[in-house]
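Pasting in a structure now, in structure tokens, and then I'll have a few things to ask.
One chain of protein is taken out of this complex; the other chains stay put.
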Amino acid sequence: MTNVIGKKTGILSWLRNTPLAKAFDSWLGKIAGGFLVLLLLTAIFAPWITPFNYAAQDLMNGNAPPAWPNLLGTDQFGRDVFSRVIYGARTSLSVSVTAISISIAAGMTLGAAAGYFGGIFERVVMTVVDLTWSFPDILIALIFVAIIGPGLTSTIFAIAIAYLAQFTRLTRAQIVRLKRETFIEASINLGGKPRHILLRHLIPNAITPVIVIGMLAIGDGIVLEATLGFFGLGAQPPTPSWGAMMSSGTAQLFLSPWVIIFPGMAVAATVIAVNLFGDELIRALDIRDRIKEA
Amino acid sequence: MLEVKDLAVAFGSVAPLSGVTFSLAKGETLGIVGESGSGKSLTAMSIMGLLSMSDGRVTAGSIVFDGQELTTLAEPAYCKLRGGRIGLITQNPMTSLDPLKKIGTQVDSVAILHLGMSKKAARANTVDILATLRIPEPALICERYPHQMSGGMKQRIVIAMALAADPDLLIADEPTTALDVTVQAQIIRLLDDLVKQRDLALLLITHDMSVVAQTCDKVVVMYAGRAIEQGPVLEIFDDPQHPYTQALVGCIPRDLGDGEKLTSIPGTVPTVLNYPSGCKFHPRCARNQDICTTEQPELVRNGDSAVACHFAGAST
Amino acid sequence: MLLRYIFFRVLMLIPVSISISVVIFMIVHLLPGDPIDNLIRIGSSPDDRALLVTKYGLDQPLFVQYFRWLGAMFQGDFGEAIVLRRPVADLISQNLPYSLTLGAMAFAFSSIVGIILGTISATTRSALMEQFVRGFILLGSTVPGFWLALLMILFFAVQLQMFPVSGAKGWDSLVLPVLTIGFGGVALVARVTRVALMDARREDFVTLLHAKGLSSGTILFRHLMPHAMLPVVTILALRIGWILGGAVTVEFVFGRPGLGSLLIRALGQRDYPVVQGCLLMLALAVMLGTLIGDVAQAAMDPRIREAKT
Amino acid sequence: FLTSVALAQEATIAFSADELGATSYNPITSSNLNSAASLIFDRLVEQDADQSYHPHLATSWEESPDGMSWTFKLKEGVTFHDGTAFNAQSIADWIPDFAGTDNAYLVGAVDSIEVVDDLTVRFVMSRPEPNFLYNLSSTFMGIPGAASYDALGDDFGVTAAVGTGPFKLDRFDIGLETVLVRNDDYAWASDLSKNQGAAKIDRITFREIPDQSTAFLELKTGGIDLLLGVPTPFLKILKAESNVTVIQMPGTGIHYMPINVTAAPFDDIKVREATGLAINQEAIVASIYNGVGAPAHNFLISELPEAKVDPSLNVSYDLEKAKKLLDEAGWVMGDGDVRMKDGVSLTVKLFTQNGSEFTSLTQVVQAQLAAIGMEAIITVFDSSTIRDEYKANRHQLAVRGYDWNNSDILDWFFSGERIGYPNVSMWKDAEGQRLNDVAMKDSKNSDERIANFKMYHEYVLSQHLFVPIYQPTKNIAYNSDRLNVPEKIRGTRFRSQTVLDMTIVE
Partner (left out) sequence: MSNLLEVSNLSKTFSSSGGPFRRARTMHAVNDVSFDLPKGRVVGVVGESGCGKSTLARLILRLIEPTKGTLRFDGEDLRAKTSAQMRDLRAHMQMVFQDPYSAIDPRYTIERAVLEPFIVQGVKPSGGGAAQVEDLLNMVGLNPGLADRFPHQISGGQKQRVGIARALALRPSLLVLDEPTASLDVSVQAQIIGLLEQLRDELGLTYLFISHDLSLVQYFCDEILVMYLGRVVEVLPDTNRQACHPYTITLMNSTFVPDPKQRRVIRPLEGEVPSPFDLKPGCAFADRCPQVNEICRTETPELSKHSGHLVACHNPI
């Protein structure tokens, strides 16, 4: 009988076999994934890539249209839009990734606890979570920011709260499904303690779809961050974030459309790439059915 | 009535079915047996012309029903045939009915479509058939939804739909697999009676040799997408020619004398993706020779039966 | 059966509403800031302030304030806006129609177009068409709403001058907001319809429908669509709350009145009674949405109807 | 033809920026009134752009030499919208209604009212009030019809409003729009308008458009006919549009940066002074305001006589001096671009309120502070939260603005009685309080008042409690294909006198 999986021949081949790599198989996956990798590199190496300091004002060169050396033009303070869009990637990505990570961590804990213990605890958690779920996320975020004040921290928590429900539901659904699986019963039957069951079986099996949905949610997080920024509630000036850039640009929509069009395009392109790549991941992992459970 | 010759089916580049040949006459029951994945359902789907639903197609061979070639039949004509002259009973009664529609409506639609009956007449017809199938209070049942019925009931409803337009050929694809023993007996009994009363041709697909033994006139044994042996039921059970059939007959637990053990076939059933070369059974076959690994044995006819083995008849 | 279900389902709303009212009340009192400050003007003294605080009952213990509020609510009295100085009910009834019109139009637009597009993409044999719809779905679910709104203003209102830039007068002022909300909605509905249809097509009973000799069209419209509509209805029902409250961005950009903008403004002014009133209305809409969704599901699916009673 | 004429007699005016958010057209109780209120109610006197006072419903007035009484002669034949006559009794019924309201201070010096005859009324004062005419010309002193005022109670100004103005309130949708219809009987305009009869326009819709760029685009695309409060950045393009005419009026307020004197390092007056010297008002006006408006160098608008202080006290840009002061204060340049003292870096909080104008300004201020080695961290708050921050004394610097064309604004912002809010500088000082009292209460007449306030103003300036930045202009833009608007706007703001002279282009 032929060996279906290849022999272990080092890290490289292992990497090539990870689902992440498999998501790169199709051309769509390659484009979207490539874009995201590029974006990540850009965000990391922003200080070396940007031609100008993102905060440097040149008041006499305000609202300059795209031209050399301000490739994407300047905003009303004469700051270089190109440099700010690149730095904005840093803010937008890190805010969204941090927020979603917090959300996943909290959601998984809540969802796993609810699914594992069941009973009244589960009911209470799920009712509360469902309530936040059916409320528009922008409103949740706005109310949250109103409570703890503006700034990146509150934006992060607002986004985290807005998406908490999604991860809690997903995790719970997974755990509830897994609890019925024979291998859990088998493990209990072998003498597995609850800790073992939860940490070695339930959570490892539940984590993949949660991570993938988390990956997709990063896109939504970017949009929500941008929307909050548009309302002037995200990053505080002069820190550039895509949303904040567009909000300072609203008054300028007509004067200097490049100030809002380019960050907007950055958001749209990133979110589309995240979604496409997420879809490829879902396909590579074959977990569409599990995601639908929630 | 039904003549299948050298039928082959492909989904894209995978070819899970090939070289299937058999025939079936009026009033006859033909059993198709084989293990899971051996292509039994695909055969049924090909006859029903439903392969295109899952992007499959007939790549070779012919299916002639009542003198009509089906492989080239246009879709509208096929629609008339399906449910009209050929009825299908599917494997899993639990999921075979539309859960949103009442039982009555679902059965009525067949008669309305194929016999051009009015709604009222169709309902009367439905009630009639349900009564024949020994369903208590058929008129009441018509107003029920599928989830309100037990598995055995649902299977009868599915049979009722297959019968509603008074077909000539009934294809039953593992009609009892999902059911309990006592209910299985009821359903098999019912099918048996129907064949006798209505002079139907029944194509009974199953993986259970005991069911075949009790109900069929002829058997086709399938393995890995091919018909490997066929013939009258008595001959197949008494004197199986193909080593697979032999093992299959020996696999069944029955009252054996003390010390007698079940025959077991080593290895596993291949899947479409790893079909072996030559004779599909050779990796598990005791009689395996070089030729088996390279050459696909043809189905060789011998009187009423036929077998596809290079060493047919040789003893183990 | 269905009536019985609806009856129990409505009864269930009572405890939910009470817990929601507590949550809303708590949220509002977590907000920093003081509405009285918005009322004070040049020259007023601390005594004037104290007077106002007493007038609006803000000096009472929280639970007293809660029960007063709840008690009044049962009499249909949402209280008096502190900053806007008029019955909250008036404010809501002034803003709600705008939200409802916009919501209803956006809702209708996204359901109809979404279902049609979703069906096309799930059933079409033309790869081009399918890719087009998929691309549309992708765009619709990823492009930030406010950005789209700005671009539409720039193009349709400023360049082509086809529609007004802002405001809520006349049908033409509805077009761009409806398109903005609808774009996302259409994508969502189309995606759900598409997935649901493809799932429904894989169900076992579909084989049997084909075996009965039904044509593909009949199967699609009589059997698959009702199934596919189950999740679509759920999503749409949930969107009712979303559209009413989540339209803030669109209301903001298009300068439209509405429940969302009223809420945001009241939030900024710490006008507690208004914030409470708006949140309550939205919660009500959300609950109504889930109720409608559940009832519609029960009406469509006998299994649910039975399991839940 | 007829309908087109009828349509043509309508105009749509939009409020943006500082005229938003009126909750009622009740001039007595409301704390926020917009220009539409000036069309519904008339005042006794009007103030012109040159700060002079003109008769309106009063034909003449006389202040007693000791300042303890004011006698007004009233115009004859004036009627309220509900048909009742306007006379001395209307005044007597009106003033007591202020008691206990937010606006009571406007008539705080009035002791009682005497009806001398039908058209003569006397205000008996409890102390001299040199500012009385200013108060009377305020929008809040628009005169409501007493009968209707009593009858409607809380609904006055919401569901209906009765005044003597050239327009009647037709509909008021709070936060959205106000529809006014012409008062056909109107014949008692002030001499600030050429047209002494009824208005030329039948119907005016006032829309509130919070987003400035939206308002701008509405004007550009013909959605509105006139825009009050055009954001300065848009002036340039608007001027380039052939069908849009822009009118600039002198501003009535100042943008400034209060400094919290209790929060280190600003407890050191040298640091405060240095902060002031870092702000380049001229550069700000030239850049983000496109040269429109004026740099502000002290706390009052330049039109007020109290603004003409000793030039050495005015705050102007001087980078070198600022750096020197900080050096003296012990804040020396560290390794980075931020000054240090005792291991602490010169990093301060810079608060502002959301709304695009202030956030832009704040960012420039931030950049300018960076030039003297002060790192300012911006936080943008909403208007309620920021007040909490002030009251909790959590702030250091803030960028804010006020709109008030009278020197008593000094009292409002620097009185020790209002520490935290609105005295954001948190300044309490015995000498300051003394000067405040003198200016507010002891001024016998207008000249004395001016002198007192000037003294107070100069003292405030010497303490470096804030940094003046900008005096905006009030910008009005209108669609000249639709409207004719007088070239020169009379009065300090856009009010009924301008609307009376406006006509629709045929």
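Here the chain labels run A, B, C and D in written order, and each chain numbers its own residues starting at 1.
Just so we're on the same page, a contact is a pair of C-beta atoms (placed from the backbone, for glycine too) under 8 Å apart; a residue touches a chain by one contact, two chains touch by 3 or more.
Here the structure is a predicted model, which is why all the values come from computation and not from measurement.
*Asks:* Would you indicate which residue among B:209, B:224 or B:279 is in contact with the undisplayed chain?
*Replies:* Here the residue in touch with the unshown chain is B:209.
*Asks:* Out of A:26, A:94 or A:187, point to the residue that touches the absent chain in the complete complex.
*Replies:* Looking across A:26, A:94 or A:187, the contact with the absent chain belongs to A:187.
*Asks:* Can you tell me which of B:17, B:30, B:113 or B:188 touches the chain that was removed from the display?
*Replies:* Counting the whole complex, the residue in contact with the absent chain is B:188.
*Asks:* Taking the entire complex into account, which one of B:12, B:76, B:116 or B:253 touches the absent chain?
*Replies:* B:253
*Asks:* Under the stated touch rule, tell me which residues of subunit B contact the chain that is not displayed.
*Replies:* Within subunit B, the residues touching the omitted chain are 35-36, 134, 150-152, 180-186, 188-189, 192, 207-214, 233-234, 237-238, 247-256, 261-266, 268-269.
*Asks:* Counting contacts across the full complex, list the positions on subunit A that touch the omitted chain.
*Replies:* Residues in contact with the chain left out: 3-5, 181-183, 185-193, 196, 201, 204-205.
The rule is simple: only the chains that are shown with their structure count from here on.
*Asks:* Following contacts chain by chain, what is the lowest number of steps it takes to reach subunit D starting at subunit B?
*Replies:* Graph distance in the chain contact network comes out at 2.
*Asks:* What whole-number Å value describes the gap between the mean CA coordinates of subunit A and subunit B?
*Replies:* 51
*Asks:* Quick one: subunit C and subunit D, Cα centre-to-centre, how many Å?
*Replies:* Taking the average C-alpha coordinate of subunit C and of subunit D, the gap between them is 39 Å.
*Asks:* Multi-chain contacts in subunit D: which residues touch at least two other chains?
*Replies:* Subunit D, residues with two or more chain partners: 211, 217, 220, 382, 385.
*Asks:* Please classify the inter-chain touch graph. Allowed labels: line, ring, star, complete, other.
*Replies:* other
*Asks:* In their complex, what parts of subunit C are in touch with subunit D?
*Replies:* 32-35, 37-44, 48, 83-86, 91, 94, 153, 157-158, 161, 164-168, 252-255, 257, 262, 265, 267-270
*Asks:* Once bound in the complex, which stretches of subunit A touch subunit C?
*Replies:* These residues of subunit A touch subunit C: 127, 131, 134-139, 142-143, 146-147, 149, 219, 223, 226-227, 230-231, 243, 246, 250, 253-254, 257, 260-261, 264, 267-268, 271-272, 275-276, 292.
*Asks:* Give every residue of subunit C touching subunit B within the complex, in rising order.
*Replies:* The contact residues of subunit C facing subunit B are 203-215, 223, 226-227, 300-303, 306.
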